[in-house]
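Apart from one protein chain that is not included, each protein chain of the complex appears where it belongs.
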Amino acid sequence: MSTLENTHHEEDGVTRRDMIHVGAGVMAGVGAVASLWPFIDQMNPAADTLALASIEIDISQIDTGSAIIVKWRGKPVFIRHRTAEEISEANAVAVADLIDRQTDEERVQAGKEEWLVVMGVCTHLGCVPLGTKTGEEKGDYGGWFCPCHGSHYDTSGRIRKGPAPKNLEVPEYAFLTDTTLKIG
Amino acid sequence: MAEWKAAKPENKVLGWVEERLPILSLVNNVVGPDTPTPRNLNYWWNFGSLAGLMLVIQIISGVVLAMHYAATTGVAFDSVERIMRDVNYGWLIRYMHANGASFFFIAVYIHIFRGLYFGSYKAPREVLWMLGVVIFLLMMATAFMGYVLPWGQMSFWGATVITNLFSAIPMVGESIVQLLWGGFSVDNPTLNRFFSLHYLLPFVIAGVVILHLWAKKISDSGNPLGIDVKSSADQIPFHPFYTVKDAFGAGVFFFVFAMFIFYMPNALGHPDNYIPADPLVTPPSIVPEWYFLPYYAILRSIDFPLGIPGVFELVDAKLLGVLAMFASILVWLLLPWLDTSKVRSGNFRPLFKWFFAFLVVDMFILTWLGAQKPEGNIPLYGKIATAYYFAYFLVILPVLSRKETTLPLPESISNPVLKPAE
Partner (left out) sequence: MKLVKNIAIALTLGTVALTGANAADAGKHPLQIDWSFSGPLGKFDQASAQRGWQVYKQVCSSCHGLKYFRFRNLADIGYGEDMIKAFAAEYEVPGDVDDFGDPTVRPAEPKDAFPSPFPNENAARASNGGALPPDLSLINKARHDGANYVYSLLVGYDDAPADFELGAGMNYNPYFKGSQIAMAEPLFEGAVDYEDGTPATQEQMAKDVVQFLMYVAEPSLEKRHQMGIKVLIFLALLTILLYISMKVIWKPVKEGKNFYDE
């Protein structure tokens, strides 16, 4: 290296010349970094995966008081058509007493309170809670019961008893029509 | 032989690492400021580093493609189309990999023929040269298996034809072919093992490249004059002089490479490979990738047995063709002993120069012949071109090295008193 530096100092225009080398080096570096992006981005979800990122569900067949499980992004989603009783039960709880404080209002859409849409993944360690299908144990609070470690969820999908730290997650969803629900 | 210089980094952390693992010294002594290199290397010497860069590009893009590719006959083609259509930048990465194979071969062919002209295979660089031949053979195997993976018509039929070559081996041929296939035809087990090996071999190549560079360090770079380095005045440090020159060469090479990737990505491929493999329909003409055409032409040119016609047959035509094809590359391994001329560089060998030029033309002719249907006069031309190819190595070079009157060599690299012929 010393040989090169000597050459430089012997001659005029040192800075201008150095600029060229630095410029070329920086440009090559920028090019190398920029060309890395495609190799990283290819690991992101591909177009066909993204096309499955949202689903539309016909909810006209779900009777009041029953619920269904649909698969969305590889995980179960519970869609529950709640009875008036279940809704008032969910509203009757004092929020301050809850483990994860949320009102029922925050967990459903205004005007569509009868529909509860939650991820069917227990917030403890990821098991699928029971209580969607007829005859399954619904836990102490009439919602869901996770058989893995005994977490009890209420009719708003909120954690009431057991090791789970959070309420069942509410995914992003919208009603396209009165009978079509879009998740994602 | 170049001496080893230990790097002494001023940075304490680097110094600490260097004491325990002299990796800086390694780089420094092979492509660094402490690598004395002949000062007269011309642009033909750029293609070694270009081949190295292409190997790196192929490995990176290949590993990435393997994240999306499925090596199962039913879905291989579909998975490639998914890469082209749905994977982010998948089209870019696949076109880069497919054209990258061609550009890797372009760089390596020029590198090899530079070596052939400037006598890079002669003492003390015989092992350096032979390692290069090994790299080339590994590259051919890798490229062939890679071409099978998209599972198009050319993939399938190329695999069928090439694996069937081994059936020419007497006695055990058929068994070997079954072993290669893992069945009774090219099918799922074949595709699967080709994928496995296609993933493995590039890393083997990288290993042999390291040996190749090691041998280069031991025997030093050759140079266009073909004379030995006489004093330090003949040399300059590799870095920055040849690093910047290699970088400039890479810029030009990548520009052409990018033109292919972005504007003619399928020009070097065959349209039939966009038709999914069909074991019941052979395409009208099966053509290997361009870089295999010369050897394919040699294979097809041998349509006669070895022996006395009508009396006995020592080697049948099929086997002889296969042997000729493999021999056409293996003969390179013998070059250091076939060409015994003391003069390395073709610049000082007035006759050699012409025979060499004709070998280059012969290679182009063989490439062209390999793409033609073997009809009319094509087989005859094939025989003539094949004959010249082997004659160059087995007859012309040994005779020339004894008979040729070479031109006087310059005194030294830094003081070329006698001006080279051209």
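A and B are the chain letters, set down in written order, and residue numbers restart from 1 in every chain.
Here, a residue touches a chain if its C-beta (ideal position, glycine included) is under 8 Å from a C-beta of that chain, and two chains touch if they have at least 3 such contacts.
On a predicted model such as this, the values are computed, not experimentally measured, just so you know.
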item	value
Contact list for the unshown chain, restricted to visible chains	A, B
Given B:Ile218, B:Ala233, B:Leu330 or B:Val395, the one touching the chain that is not displayed	B:Ala233
Touch with the omitted chain, as defined above, among B:Trp4, B:Phe304 or B:Trp354	B:Trp354
Touching residues (missing chain, whole complex) on chain A	3-4, 7, 17, 20-21, 23-24, 27-28, 31, 47-48, 51-52, 56
Interface residues of chain B (partner: the chain not displayed)	36, 39, 78, 81, 84-85, 91-92, 95, 232-233, 235-237, 240-241, 244-245, 247-248, 251-252, 254-255, 258-259, 261-263, 265-266, 271-272, 274-275, 284, 350-351, 354-355, 357-358, 361, 365, 368-369, 372-373, 375-378, 381, 384-385, 414
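One rule holds in what follows: only the chains that are shown with their structure count from here on.
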item	value
Centre-to-centre distance between chain B and chain A (centres being mean Cα positions), rounded to whole Å	50
Touch list for chain A against partner chain B, complex	1, 3-4, 24, 28, 37-39, 41-44, 46-49
Interfacial residue positions of chain B with respect to chain A in the complex	33, 60-61, 64, 67-68, 82, 85-90, 92-93, 237, 239-240, 247
